[in-house]
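Excluded from the complex is one protein chain; the other protein chains are retained at their positions.
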Amino acid sequence: MAKRELTSGEHTLLERAGREVKHGMVVNLGIGLPQFLPEHLPANTDVTFHSENGFVGMGEGNPEGTPDSDVIDAGGRACKVVPGAAFFDSLTSFAIVRGGNLDLAVLGAFEVSLSGDLANWKIPGKLTPGMGGGMELAQKANHVLVISHHLDKRGRGKLVPQCSLPLTAPACVGTLVTERAVFRRIDGRMHLASIHPDFDRKSALEGINADVPTPDVLEPWEATP
Amino acid sequence: MAKRELTSGEHTLLERAGREVKHGMVVNLGIGLPQFLPEHLPANTDVTFHSENGFVGMGEGNPEGTPDSDVIDAGGRACKVVPGAAFFDSLTSFAIVRGGNLDLAVLGAFEVSLSGDLANWKIPGKLTPGMGGGMELAQKANHVLVISHHLDKRGRGKLVPQCSLPLTAPACVGTLVTERAVFRRIDGRMHLASIHPDFDRKSALEGINADVPTPDVLEPWEATP
Amino acid sequence: MLDRGTTVEKAVTSYVRSGQTLMVGGFGRGGVPFTTIKYLADNATDYRNLTLIKNDANEPGIGIDLLLKQGQVKKLIATHIGLNPDFIRQMNDGEIECELIPQGIFAEKIRAGGAGIPAILTDIGLGTEVAHGKATYEMEGKTLLVEPCMRGDVALICADIADNAGNAWWRGSNRNMCVVMGTACDRVIVEAKQIVETGNLKAEDIHLPSVFVDVVVPAGPLPHGEL
Partner (left out) sequence: MLDRGTTVEKAVTSYVRSGQTLMVGGFGRGGVPFTTIKYLADNATDYRNLTLIKNDANEPGIGIDLLLKQGQVKKLIATHIGLNPDFIRQMNDGEIECELIPQGIFAEKIRAGGAGIPAILTDIGLGTEVAHGKATYEMEGKTLLVEPCMRGDVALICADIADNAGNAWWRGSNRNMCVVMGTACDRVIVEAKQIVETGNLKAEDIHLPSVFVDVVVPAGPLPHGEL
């Protein structure tokens, strides 16, 4: 696991995101916060993790590993595999993604538009790392879950009327989870779906300069026991 | 090896065809006479045989094998493999063919046209086995060598002005070897190239109802020592 | 990893329905899911009107010939049917429709279906009757055929070894079309000659990863010892 102390807000959003993950799913985790998802899954959720550089069955980080280890994830982190893991090449890896066998991609975002467009790969003139496998993950995973702090350092939310940055894929985000709220794309438009008990409707939409539909009845934040 | 006694004419044409095979080549053998080519190769010719159902490094027939054996050639014959053989699936098998890694396909023919068109997969209303891998082998092997008896039972040769049967591939035959003669495609047209010492120019063209260019100087039939 | 082991009966009754398109592995006898096919033949009234995508038509009396003979198949998409004269007669008599595709393109169309590639462009078959009626695309002055991908409802494939999670491995020339078919169907039934504990196959040497596979069922003895 990447070395980093999580804040309580991050724990909160990761735990809520973890409840979007169902038993038996094949899941790809983007770099950053998504890499902390495995330790926040509900108990007895048997999930198979896909690493787009070439395997399924990714296990926990390998503390003895170096960047030269023979098993690294797509971010270059040495890791272990679980029994039943399979290694393959980049062709098979993305055949899994494009062919409909990746149930869930958990990604970070710069921007998510009200129609579910995702921008997370390029800030022109500032950040040009390349899209890697991100476009395929965003466009072809059966469900795209974006997780993010509710507000960035300048107090802005991720949900915007239209993305100003180059798109990773249009109309791809199914769910956005922050430490305050859950948003879901319904009929082509992101809706408020759930609010953390510590927040109200107003703070669940704080920083979001967009007209987000907010149904009267929301999903409970906690799992029903 | 298929159970069959070869005639002396067949031995002759197979030996002549064997001299078209060069050291280090990757070679695919069609069903029938081509399957007898390995035992007619010149000494010290190290050839890798490709079997389009999924391996390279095909060795000799396996007399103990049945059609249920785990190693069969594309005709269903149990066979052995040589050290260094590799098994793969149909995708890789034809990637080898289409990608330019098959040096030579040795095939049978119903008809070869003067322009090198090949018909060997279908006789409408009579024979409809399907093309199998034949079209790709004919179209994409780096060289296509057709071997055949000089005359069929009705006294007709294989070389025709135009094929009357459905084509396997147009303009694909590089060399045609019979027990009497060798023909090569030069500038898009099949030419007489060599004659067996027991035959003369007339008998080398017997049964061929086509205007075959016959250069004054021919290649020797036997290998130059 | 989930445990995907079950019985042939459960697998077939769960996933296979009349009217579906089934991809069936095998080239000659290697890779043919004889046990699963036999179940379909033994319950013929429940599995009819099938479209089969299979390299060949097997030999008379074995494999998919059982389904062809019993009238369970409306169409066969194949590359070579030369070892089954009975089916050639059925085809020539118009009893069963047959579409023939060059073998490598047959494999590529299935791969495209599995890999989320809507179509490939190819020159294979140009200048032959295979090209008749097909859409074309001009690229760099050359005419190419547009070959759309193929997918199926259920894949029936036979592996030599599978683990309980569904990872599969093939011996010798048995792999043929099995792996690619296992990527290109909504449901994948792996019939395995040997089933081992999950983790007992070397992770680098797995030919078909478990994420493509729905269930693993044991292969019975080969049904044609008497042939």
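Per-chain residue numbering starts at 1, and chain names A, B and C are given in the order in which the chains are listed.
Definition applied: a contact is a pair of C-beta atoms (placed from the backbone, for glycine too) under 8 Å apart; a residue touches a chain by one contact, two chains touch by 3 or more.
Worth saying up front: this structure is predicted, and the values here are computed from it rather than measured.
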**OP:** Check the whole complex and report which displayed chains the hidden chain contacts.
**Re:** A, B, C
**OP:** Specify the residue from the set A:6, A:135 or A:212 that touches the hidden chain.
**Re:** A:135
Original post:
Which listed residue, A:36, A:49 or A:87, touches the chain dropped from view?
Top reply: A:87
**OP:** Sort through C:10, C:89 or C:142 and give me the one touching the missing partner chain.
**Re:** C:142
Subject >> Touch residues of chain B, complete complex, unshown partner >> reply: 24, 26, 46, 48, 50, 55-57, 81-88, 91-92, 94-101, 140
**OP:** Go through chain C and note every residue touching the omitted chain.
**Re:** 108, 112, 115, 117-123, 135, 137, 139, 142, 144, 146, 148, 169-172, 175, 202-205, 207
Original post:
Which positions on chain A touch the chain that was left off?
Top reply: 51-55, 67-74, 76, 87-91, 93-95, 97-98, 128-136, 139-140, 166-171
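Rule of thumb we're sticking to: only the chains that are shown with their structure count from here on.
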Original post:
Between chain A and chain B, what is the separation of their C-alpha centroids in Å?
Top reply: 57
**OP:** Averaging only over C-alpha atoms, locate the centres of chain B and chain C and give their separation in whole Å.
**Re:** 30
**OP:** Averaged over CA atoms, how far is the centre of chain A from the centre of chain C? Could you give it in whole Å?
**Re:** 36
**OP:** Note the residues in chain C that touch 2 or more other chains, in rising order.
**Re:** 111
**OP:** At least two other chains touched by the same residue of chain B: list those residues.
**Re:** none
